[in-house]
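One protein chain omitted, others in place.
In this document, chain identifiers A, B and C correspond to the written order of the chains, with residue numbering beginning at 1 in each.
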Amino acid sequence: MSQTLRSRTYEFLEPQGSDDQLAVWFDRFMIFLIVSNVIAITLESVQKIHDTYQSFFNGFELISIIFFSAEYIARVWSAPETPNRSYKAPLTGRLKYIFSPLALVDLAAILPFFLTFFFVIDLRFMRVFRLLRLFKLTRYSPALATVGAVLMEQRRQLGAALVIMLTLLVFSSSVAYLLEKDAQPEHFASIPQSMWWAMATLTTVGFGDVTPITALGKVFGAFLMVMGVGMYALPAGILATGFAREFKKREFTVTWKMVASVPAFANLDAVTIAEISGALKPSLIPAHYTIVKRGEVAEAMYFIAEGEVEVDLHPIPIHLVQGDFFGEMALIFKRPRLATVTATTDCHLLMLEREDFDDLMDDHPDLRTHIEETANKRLHEIELLGNLT
Amino acid sequence: MSQTLRSRTYEFLEPQGSDDQLAVWFDRFMIFLIVSNVIAITLESVQKIHDTYQSFFNGFELISIIFFSAEYIARVWSAPETPNRSYKAPLTGRLKYIFSPLALVDLAAILPFFLTFFFVIDLRFMRVFRLLRLFKLTRYSPALATVGAVLMEQRRQLGAALVIMLTLLVFSSSVAYLLEKDAQPEHFASIPQSMWWAMATLTTVGFGDVTPITALGKVFGAFLMVMGVGMYALPAGILATGFAREFKKREFTVTWKMVASVPAFANLDAVTIAEISGALKPSLIPAHYTIVKRGEVAEAMYFIAEGEVEVDLHPIPIHLVQGDFFGEMALIFKRPRLATVTATTDCHLLMLEREDFDDLMDDHPDLRTHIEETANKRLHEIELLGNLT
Amino acid sequence: MSQTLRSRTYEFLEPQGSDDQLAVWFDRFMIFLIVSNVIAITLESVQKIHDTYQSFFNGFELISIIFFSAEYIARVWSAPETPNRSYKAPLTGRLKYIFSPLALVDLAAILPFFLTFFFVIDLRFMRVFRLLRLFKLTRYSPALATVGAVLMEQRRQLGAALVIMLTLLVFSSSVAYLLEKDAQPEHFASIPQSMWWAMATLTTVGFGDVTPITALGKVFGAFLMVMGVGMYALPAGILATGFAREFKKREFTVTWKMVASVPAFANLDAVTIAEISGALKPSLIPAHYTIVKRGEVAEAMYFIAEGEVEVDLHPIPIHLVQGDFFGEMALIFKRPRLATVTATTDCHLLMLEREDFDDLMDDHPDLRTHIEETANKRLHEIELLGNLT
Partner (left out) sequence: MSQTLRSRTYEFLEPQGSDDQLAVWFDRFMIFLIVSNVIAITLESVQKIHDTYQSFFNGFELISIIFFSAEYIARVWSAPETPNRSYKAPLTGRLKYIFSPLALVDLAAILPFFLTFFFVIDLRFMRVFRLLRLFKLTRYSPALATVGAVLMEQRRQLGAALVIMLTLLVFSSSVAYLLEKDAQPEHFASIPQSMWWAMATLTTVGFGDVTPITALGKVFGAFLMVMGVGMYALPAGILATGFAREFKKREFTVTWKMVASVPAFANLDAVTIAEISGALKPSLIPAHYTIVKRGEVAEAMYFIAEGEVEVDLHPIPIHLVQGDFFGEMALIFKRPRLATVTATTDCHLLMLEREDFDDLMDDHPDLRTHIEETANKRLHEIELLGNLT
């Protein structure tokens, strides 16, 4: 398919796993620019720094605005290239894009600047609004994108937790109001005002700017602390579970790509690769770390997805690199480790545990043949070298 | 069965999953009325708001009382319709209902109003008591009903945690009393008084209104902080586990109903539907989200329980709606995704993962036939359209 | 075996699951006495209560001392009855018992009283020491006994967590000392003194009586907060896991006893009862709760370990009591629930889920026969009554 400038622009802005190095560097530059902006705006809020480096900040702001505006215009212009029917029409497609959440964030990043030409706005206020650029990171940071996904996925449970928490809040602040309103009218004059203390107690923040002083108020406060510890931990548990699931999902995708890049697995169909990926455990080994020790019980074999290891054989150690594997001999011949293997660079290994190895070999005879051939060749080499006497 | 007015009233008040739209709207109205009441009472506790809008609040209170009283009378009157023997007798059945927890909450919501006719009560105090209406929500909010179920289910573990926490509290407040009573007689004059500080420390609330000042007191305080972090987290863990289990149970019920509404499953018996429901993972997809991408590894098939998706085929994309399914071809023919599928509206999908799919097909040959036929028909269509060249 | 007075005393004090009602009431009385003592001592520490009710407290103390002393003497006297060789010898066995942890706690509960005859001791101090009686509860409260078991079981993990926490504490208090000692010599004059703030920050208690005031101190404080949230949550996680495991173990024992009391299981060997117990899920159902509803999908059958249920059949509902079971018909005939079952009293049910039911029936043909016979008889009765037309 011949590419127009618009489609090339679109692919540059939304690389989606392509290998375009320029697009990768553009992404990095954008992250750098956003983070610099956030730091600059944060520092600028310090009066002294603002006064001293005002011209620098103004210059940086101008450059940023130019980049962000250019990016925004390019995104809107290339929006009809989105691989989704409803964006196809030049006008309505672009309008649709403009009102999509990510595009609104992009607009919010530049709008305050342009508004100052038309309206008289408090500048200090305006400056802080620029911090909305922070949310541009959602496009680039998988971590922040995860937050959104988790909140969406767990929204029903989080909603239930919220109802519970709100009910507890209303209940506790009205009881606190009843108990303390006469003793401390300045802090518990109304139920909404009592909520400040109730929240600080239920979340265990406990600022201490407001505390009950009546005996009954303290007893109720102690009760609230315990309720808070129990009930306000609910969202933490829901979110932790959600993130754990999301992280696992992401790890799977990364592993899948690594498995597909190991030569031994080159000819396997996608379903089998997915099966192996599920069984492999990724493992980051720092340089100089001993991965397996001679004589140890063998619990796994390893694939090298990245980096280099040294197999400590006498007289000449063997070096294995990306795409090689090791540790299979001890699994195949059911004996202790024959050699010590040490990482010479930081390594990204894929660990296949003994049980999974046995299952995989049973299901895929050609994979077994390939691995056993390599193992026999190596065993032969090792015996020649006299390492096993 | 011919329905009396009483039985119709009962079914209106306790719809129990029927399709009566009016009953659904009555439920929504009651929730709205209760929440409005809670907000009104909360705001009314602010002196200024109370003074300004007094007549509005009084009117709203009167209307609310009329509704709640009517509801209460209707509920008591129709109580003998409860599908439970012991409520059958007109008098004792109604008395029994009146003393059931939910009915007592309903009574508590209106009683304060009527009591003011007979007794002279502090009005401000009375007003807050109306907040008991908050608990009427238990009848309508699944989240609050869950709290009760979880507390009931985990009551033995929570009781054990409570004993541990109380013992730790008595122990720590008496040691604190011994260590600090001479240095700070105003805060640690007795063991009960020392409990306030001990609770704030053990729950990690840490108001700071009372802190130990002797060296030994601080050492003991540091010890308590660590004990508190460990021991007072127990109920949080118990409740989190309980809620997770309860949420899972509820999700199952929702899924079961959705599975039963998918035509492909129409002829299955209830046990098999339960089996499939257990295997399906519900998934809420926002509009314009890409569900599967052409060329990706297939990990699941999807059923549409609600909403509409677009299968991105050239030249004419296919639209699938509630009751349709997709993604089964990649699973059946063990190949990457043949087409990209995007949600056109917010969708409620049911995801059947590869392993579960294979198991299900093995166990239910007619389901396999039905799905394979659809798959073959679709593959044929796609090949005709030249999408797979 | 003929029983001496000593062995009868021993069995009275250590009933170990026997049915001796008197021993059960003695246990309850001791728990009541200990709790009363703890409450009395706690209240007595309030000067005004102490002054007003002095004679009452003195009397109560005297009575308590008499009971606790009598109990202690009886326990020491009957110690040689302990079913353990090393306690057999009259003298050394008793000495050995006297120095066992539980006996030392018993001694500590009465010693302070007797010491006052020989030494001049500050009475207020002495009074608080009586609170050691609190730990006598360990003998009677399963919850407190669990704490000990969990701490013992997880001691290696807890020890590791403690080393990590102590290292972090030393590190953070010395950095805080370096950063803040010149600005706040009154709070950060030495490393030990800085530990108070460091602990309050790491445990997220945050009293706020001491806070960093230098810019670097605040940055370090912010870092500590995050470290604390992560690292000081370790023991909470370890303890929560430990308690969950311990509670599960205890539940199993309770269930085992209940299963053994169900007539249908009377002739099974112990191993099979253990197997069934592992599969059964205990479930506490409050009175008037609907357990199964006619027409619902059947997911489990139920055994009644305690309480009574009503099967809602026309014209005459059936009542089932302890030892009966229900819900098996829907499982056996694979059809929706035939009748609604409601609890008439608070019930302790044992739920056997469908999968476990099928497994169990496959493994134990006589149990299947017994249950199927009952099911057929019931189905016949129901059909006679016309409930299934």
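Keep this in mind: a contact is a pair of C-beta atoms (placed from the backbone, for glycine too) under 8 Å apart; a residue touches a chain by one contact, two chains touch by 3 or more.
Keep in mind the model is a prediction, meaning the values are calculated, not measured.
Touching the chain that is not shown, out of B:188, B:207, B:325 or B:357: B:207 (per the contact rule at the top).
Remark: the omitted chain is touched by one listed residue; of A:36, A:69 or A:146 this is A:146. The chain that is not drawn here is touched, among residues A:239, A:361 or A:379, by A:239.
From the options C:218, C:281, C:294 or C:370, the residue with contact to the unseen chain in the full assembly is C:218.
The set of chain B residues touching the chain not shown comprises 204-208. Where chain A meets the chain that is not shown, the touching residues are 38, 41-43, 45-47, 125, 128, 131, 134, 137, 141-144, 146-147, 165, 195-196, 199-200, 203-209, 232-233, 235-236, 239-240, 243-244, 247, 283-284, 286, 288, 290, 297-299, 310, 312, 317, 334-336, 340, 342, 344, 354. Mapped onto chain C, the interface with the missing chain covers residues 83-86, 100, 152-153, 155-157, 159-161, 163-164, 167, 170-171, 174, 177-178, 189-193, 200-201, 204-208, 211, 218, 221-222, 225-226, 228-231, 233-234, 237, 241, 256, 269-271, 273-274.
We adopt the following convention: only the chains that are shown with their structure count from here on.
A separation of 29 Å divides the Cα centre of chain A from that of chain B. Here the spacing of chain A and chain C, counted between their Cα centres, is 40 Å. In chain A, the residues touching two or more other chains are 204-208.
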